[in-house]
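Only a single protein chain was left out; the remaining protein chains are all shown in position.
Chain lettering (A, B, C and D) follows the sequence in which the chains are written, and residue indices restart at 1 in each chain.
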Amino acid sequence: AADPIRLGASLSVTGRFSDAAKYLQEGYQLWADEVNQRGGIGGQPVQVITYDDESKPDSGRILAERLIDRDGVTVLLGPYSSPITDAIATAAERAQVPVIGTIASDSSIWERRKLRWTFQAFPTSDYDHEGFLRLLGEKGKAIKKVAIVYEEAPFSIRAKDWALAKAKEMGLTVEAYGYNPGAQDFRSIVERIVAFGAEAVAMGGYYQPSVALTRQMIERGYNPQAYFFIQAADGVTREALGQQTEGILGRSAWEPTLETPAARAFADAYRAKFGRLPSYHSATAYAAGQVAEAAMKAKGTDRAAIRDYIATTAIPTVMGTFKVNAKGQQEGYHYIATQWQGDTARIVGEGSANAVIWPKPAWK
Amino acid sequence: MLRVADIRVSYGQAIAVAGTGLHVPQGGWVALLGANGAGKTSLARAIVGLVRHQGRTTLAGEDISALPAWERQRRGIGYVPEGRQVFPRMTVEENLRVGAYTCPDAEVRRGLDMAFALFPRLAERRAQLAATLSGGEQQMLALARALMTQPKLLLVDEISWGLMPILVTQVFARLEELHRGGLTILQIEQNAREVLRRAQHAYVMAAGRIVLEGPAADLARDSRVVESYIG
Amino acid sequence: MSLTLFFQLLANGLVVGGLLGIVALGLALIFGVMRVVNFAHGEFITLGAYATYLLVTQLGASPLFGIPLALALGGAIGWLIQAGVIARVTERPELDMLMTTYALSVVGLGAFAAGFGGDFRSYSAGPSGSLDLAGVVVGWRSLTVLLTCLVMGAATLLLVQRARVGLGLRALAQNRDAAASCGINVIASERLAFSAAVALAAAAGALVSLIGTTTPTVGHGWVLDGFVVVMLGGLGSVAGALVAAFGIGFVQSFASYLLDDSWARIIIYLLLYAAILVRPHGLLGRQEHA
Amino acid sequence: MALVEARAIEKRFSGVVAVKDVDLLVAEGELLGLFGPNGAGKTTMFNIIAGAVRPTAGAVRFRGVDITAVPAFRRARMGIGRTFQVVRPFRGLTVMENLMAAVPSAAARDGRPADLAALLRGVGLEKRANDPAAALTLGMLKRLEVARALALSPQLLLLDEPLAGLSDRECADMLQFVATVRRSITIVMVEHNVHLALPICDRAVVMDAGSIIAEGTPGEIRKNPAVIRAYLGEDAA
Partner (left out) sequence: MSRAGSTAALAAVTVALGAVAAALPWLGVSSYVRTLVYYACYYMALGQAWNLISGMTGYVSFAHGALAGIGAYATVIALNAQWPVAAGLAAGAAAAGLASLVIGATSLRLRGAAFTFATLFFQELVLLIVRKLPAAGGPGGLVLQEIYPTSLPYVLMVVLAAVATIAVAALRFSRTGVRVLAIKHDETAAVAIGIDSTRLKVAIFCASAAIAGLVGSIHAIFVGSLFPDVVFAVEISLIALAVPLIGGVGTAMGPVVGALLYVGMREVFQVVAPGLHLTIVGLLILAVVLFMRDGIVGAAARAWATRRRTAVPAEGG
């Protein structure tokens, strides 16, 4: 057989981001297997090499060197989190190897410096609150005051800034409260929300603080009419909050319940292979593979040509149509809105047949 | 009462006690003399079980060789270590209470009264931290602490160290009194003149071995002892 | 600021302070007896939290049973670790001890990460609802935490300050040999102190899982704050630790409300450094003789 | 002019008055004995002169200079050396390194540095020069203390119980050594071993309960009834 075309990824198999690694890996795996079944690219099979970066940027940087240098990869696929993507980018930019970022929603790493070889394949976090505010505009006519909670981290700050501007434009009164990454105690923020008299709350931080905030609002006996946190769609929410999830809004990069043919085909193939439904991580990984595939089909293994192709071409993927702007930020697809209804997080709002539960039922 | 044999203590490659022993009869008062570095303290620490060693130790007929320090204390060995070793961040009274750790509550009271009667200065300073006591006061505290449990055998390492003359006299007088009350004493001392006056039997150690022994009165006249330790 | 709000913030501070108190108490106990800065304390907190999580999700039990379970598990594991590892370094320089507990922390962290993955785990079972006292609302979960902390704190304080065991532990901390020749079983005492401290940490972990979420690093944040408390309260001073814990709980609660929680933490650290300048030995710490 | 002039010294430790209204003058070149019962305040006086403790009231002058506010290390460099009643060696350093640490740097002080080997011979530790201090016995450590203080090349040496823990024979050696040293250095010595220490003193001061109760030649002190009552005891007189 011909020599394989190698692609590489630094994955967080251990450390803080380890839960997603499996899904990413399976997404890459499924994509590679399908390509190889189809006879490879230009007769060459593809191979995705992965290593564990322990969720640490320094390790990611070393692994990028190893992948580029020792394994001779043509394209690097993204790791988990923005700092690791940024670390890998530094190595890749020097070595002139294209990187297709997967779970790097924070578009600020493309703002801080010019990255020529590195692309974002995830929906950018700037639009985190987009779906929620749209629903608010449609359903929450009575709502005047909105509280936004954000983490003092770039992705969350940018999303907050976008949302603040948007909400003011909508004629709402908004207050935003920041918290320190790693915070566990949100009681004082809940008190501020109560004192402000917010009728709707949007939480733009990571998953764990979101759950903590939710619990402490419930404990405080405070009931907003609409409540949204960005990762609410994830299944773990159910485990953490039990029946209290009903009516909570969220946003997702992708859901297996998405009603597009590409999504359905992917979800079916994934389930057939791994015995479970894919998560948005799997879809992103698969999509990154699809972007690489399109570029390599067109340009072979010429890294510079691949780079130019990705920078300038709209590519259909399982996530939607991939397209980056001049900075390398992904602009083709945004997030979709979800809401907990019974046992599942359903897609709601734009283009979905599901009705929105409004206002959110009170917590018990 | 106490019989030790073939004791060996070494620190790394340095041999401090090179296989030696001694005997303290019931109700006796035995002195252990020797120059700096002879190994007296090491032997004492072996007897009370504070240093890793080889050899046999029997107390009142019971073999205690394998017992840890606290078990030996509970079988009646009181120890006044060299260099005071009080509990620095505890008050005088707390130090004494630790000394009575193994006693029933009633005896703690009695022990405290006795200690304060013996050393009125300690009574004055009962609430002062031990670290801030003067050198001599710490020495009194260390002795009083060892007496809290009414031990059968008292092992004293250089008690007169840093004590004012009056107090040396007093402490020796007190030891005599306790001895008359049936306490067995093994005393390590540089102040050979004072001990040999009171002890019945004495051993002299040099380079990790007992090199001389005999009735205290004889040793006090022995030219070798006089020359080296009394001067 | 309205009076209700004031009391609400005070109540919030109490809950955090109580939990912090328990964490710091364990640290102070270990430091006080063995002069060990226990870097692995956070892992013992995490242990208690995961144990409770498993109890709830695997056996469907109430998380309240997690508290005794954590106490027992922590006690047993503390005992084993003291006997197997810590005891080997007790008479060595402080640095060795530090490194030993650090290594234990790394091992623990690795094991949790491998066993449970990096994401958080949590459950929704357990007490729910809240108590409303004239507008001051405190959840039953938080109240459970506060009460448990107070009981455990009082018990530990009594043990160390009043009981003879406590006297022995303090003596042991100051002079191991002298303690042994006073009849104190130093080995058993050290083991007891360590395993009690680990039991406290694990119990704190059970409580943390009740009001928060559990990750392999959940203990770290608590333990860092615990060190602040121990330092403020005077190294090894058990009573000082409790006072400082509530103090920090209140500062945290009020400053987070008035500014934000990052500033609250900055203020706490600056207060700590100021305290170090003014009272180098902690609020209730005592100076050793020069 | 007196080498050391301590005037109206008082030291309180939260409640305890350790030293009250003490005037202590040490003449250049003398060997002054400082005696007194346990807890009389002798070590505290040493700490005040050496700068380890600040007096609550009073002033200390050294060679006419007021040093009351001068930190301890600087006093050491000015020429005040001391030993500790409870030995404080640098346990992990060798005997020789213990002395080396104390030798003032050439730039800081003129005069030639002490001959360390000779010092070690003087205290009988020459064979132990390369052993870590941790391996020495208490008696050896006492001698190391003295040697280390001398390595400073001090003008004033404060000896806190140099004889404690030594056998009578070794005491004689130590006193012999002190006698050699005193030819060039002013010494203040605290000692409980009065019958050995007193005879070699030029002058003696006796403290009790924080105050000076007697002062004079060894002969006078020995006969002083207050000293006998408070300190020596009848049979020692």
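Criterion: a residue touches a chain if its C-beta (ideal position, glycine included) is under 8 Å from a C-beta of that chain, and two chains touch if they have at least 3 such contacts.
In this text the structure is predicted, and so the values were computed from the model without any measurement.
J.: Any idea which of C:A70, C:L109, C:V218 or C:V238 touches the chain not displayed?
T.: C:L109
J.: If the hidden chain were put back, which of D:I48, D:A102, D:V206 or D:V227 would touch it?
T.: D:A102
J.: Just name the one of C:V89, C:M152 or C:I211 that touches the chain not displayed here.
T.: C:V89
J.: Pick out which of A:L30, A:I143, A:I157 or A:V174 touches the chain that's been left out of the picture.
T.: Touching the chain that is not displayed is residue A:I157.
J.: Using the touch definition up top, pick the residue from A:R70, A:K144 or A:R276 that touches the left-out chain.
T.: A:R70
J.: Identify the residues of chain D touching the omitted chain, counting contacts across the whole complex.
T.: Spelled out for chain D, the touching residues are 50, 52, 71-74, 76-77, 81-82, 84, 88-93, 97-98, 100-105, 131-132, 134-135, 148-149, 151-152.
J.: Residue-wise, where is chain C in contact with the chain that is not depicted?
T.: 31, 35, 37, 85, 88-89, 92-96, 98-100, 102-111, 113-114, 220, 224, 227-228, 230-231, 235, 262-263, 265-266, 269-270, 272-273, 276-277, 280-281, 290
J.: Spell out, residue by residue, where the missing chain touches chain A.
T.: Touch set of chain A with respect to the missing chain: 13-14, 51-52, 54, 56-59, 61-62, 65-66, 68-70, 83, 86-87, 89-90, 93-95, 108-109, 112-113, 152-154, 157, 180-181.
Criterion: only the chains that are shown with their structure count from here on.
J.: Please work out which of B-C and A-C is bridged by more C-beta pairs in contact, and write that pair.
T.: Of B-C and A-C, it is A-C that has more C-beta pairs in contact.
J.: When the C-alpha atoms of chain A and chain C are each averaged to a single point, how far apart are the two points in Å?
T.: Computed from C-alpha means, the inter-chain centre distance equals 36 Å.
J.: Return the distance between the CA-based centres of chain A and chain D, expressed in whole Å.
T.: Taking the mean C-alpha position of each chain, the two centres sit 75 Å apart.
J.: Find every residue in chain B that makes contact with two or more other chains and list them.
T.: Residues 132.
J.: Going by the contact rule already set, what residues in chain C reach two or more other chains?
T.: none
J.: Please give the residue numbers of chain B that touch chain D in the complex, ascending.
T.: Against chain D, the touching part of chain B is residues 11, 14, 33-37, 41, 82-84, 121, 128, 132-137, 139-140, 158, 161-169, 190-193, 227-231.
J.: Where on chain C does chain A make contact in their complex?
T.: On the chain C side, the touching residues are 5, 8-9, 12, 15-16, 57, 110, 113-114, 117-125, 128-130, 132, 137-139, 141-142, 208, 211-213, 215-217, 221, 252-254, 256-257, 260-262, 264-265.
J.: Hey, which residues of chain A end up touching chain C in the complex?
T.: 12, 14-20, 55, 152, 177-180, 182-185, 187-189, 191-192, 195, 207-208, 211-212, 215-216, 218-221, 236, 239-244, 364
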